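Below is one structure. I have some questions about it.
Note that one protein chain of the assembly has been removed; the remaining protein chains are unaltered in position.
Chain lettering (A, B and C) follows the sequence in which the chains are written, and residue indices restart at 1 in each chain.
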Amino acid sequence: MELQVEIKGGAMLVRLAGEIDLAVADTLRTSLEEELDRNPGVRNIVINLGGVRYIDSSGLGVLLGRYRRISGDGGRMFIVGASPQVRRIVEMSGLLNIMQEFPSEADALNHAG
Amino acid sequence: MELQVEIKGGAMLVRLAGEIDLAVADTLRTSLEEELDRNPGVRNIVINLGGVRYIDSSGLGVLLGRYRRISGDGGRMFIVGASPQVRRIVEMSGLLNIMQEFPSEADALNHAG
Amino acid sequence: MEPVNRMRVEFTSLPANVAFARVAAAAFASQLDFTLNDLEEIKVAVSEAVTNAIVHGYENSAGGTVVLAVEIRKNTLKIVVEDTGKGIEDMEKALQPAYSTDPERMGLGFAFMQSFSDSLKVESKPNAGTRVTMTKVCARKASSPAGR
Partner (left out) sequence: MEPVNRMRVEFTSLPANVAFARVAAAAFASQLDFTLNDLEEIKVAVSEAVTNAIVHGYENSAGGTVVLAVEIRKNTLKIVVEDTGKGIEDMEKALQPAYSTDPERMGLGFAFMQSFSDSLKVESKPNAGTRVTMTKVCARKASSPAGR
């Protein structure tokens, strides 16, 4: 797994790559929690899944958990860049019902920033 | 495995692709023997390994066996297009001592045709 | 005699082995002429079952052994994932989508296994273990066993 985080105004941009499964779920969860703790101004999160080759319910659970944290304060989560296979898993999980999808990082940041 | 055979004058051009191991050794051996039976004018063989992602001693044994058949009549075998990893296996097997390597199909056919 | 091709792998209940298990299952399954999409589905289904064995069956301890058995019979793939961990108390609840005994998880493991296989069977006994059996039929005609 590779993880890149950038703070863009009121939004946190998270670029994920590699395989997101049980082996990396704890690391990913802890990293995102720490970033949110460090950046109390963050309201929305944009997740760029462009580099993700594989994801399953362990990885999606980490995203859902962070969504729950920010949505308490009215924050939203946006998704960009999912490959067709990754998108299918995200869709089946129901996450697309609560997280809006955008065609590009810029579009998502426009809504989130 | 994928196999393409073309007769070019006195030479047989064999293009191989995929993984060449025990699972395909019999099929490859039989195909090459049949081509040699059908084309008695063939003296030399050019093997293009450009598409080969994997080869081991089962695959190299098939090449060596065909070399033995044609070398009885003075025929030679030429190799082109091996990736660095495939080339290393071919070299370690000693086949490069008896089969000349060329940078391109055209070069090899110039010598073989 | 009907020819059957089988593999059975046992491995330590470590999170890093989830990826190993799905790659092994897909590599074996690829002897049938599955589409890339089918192979992706097989990977997710196996990952979910193996993850459950590690997370729920063995409660994240690395002291357990997970078994993954895969069988090819004609054009049908059969996948079994087994643990000898704590077992499932309430099977009916466990199989409901979005139900999880772990607040950090989504409760979608069985839902994914069901969506991505043609049949799913779950057998479990508290304090004895859990066995998940899935089958998936390959729609395209199988190539000969040696034909790849």
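Here, contacts are C-beta pairs under 8 Å (C-beta built on N, C-alpha and C of every residue); 3 or more make two chains touch, one makes a residue touch a chain.
Since we're looking at a predicted model, the values are computed, not measured.
Touching the chain that is not shown, out of C:Ala24, C:Leu39 or C:Leu95: C:Ala24 (per the contact rule at the top). If you put the hidden chain back, the residue from C:Glu10, C:Glu59, C:Asp102 or C:Asp118 that touches it is C:Glu10. Take subunit C: the residues that touch the chain left off the picture are 3-12, 14-17, 19-20, 23-24, 27-28, 31, 62, 145-146, 148.
For subunit B, the list of residues touching the undisplayed chain reads 19, 21-23, 25, 29, 54, 56-58, 60-61, 64-65, 85, 89, 92-93.
Everything below uses one rule, namely that only the chains that are shown with their structure count from here on.
Taking each chain's centre as the mean of its C-alpha atoms, subunit A lies 27 Å from subunit C.
Subunit C has its Cα centroid 41 Å from the Cα centroid of subunit B.
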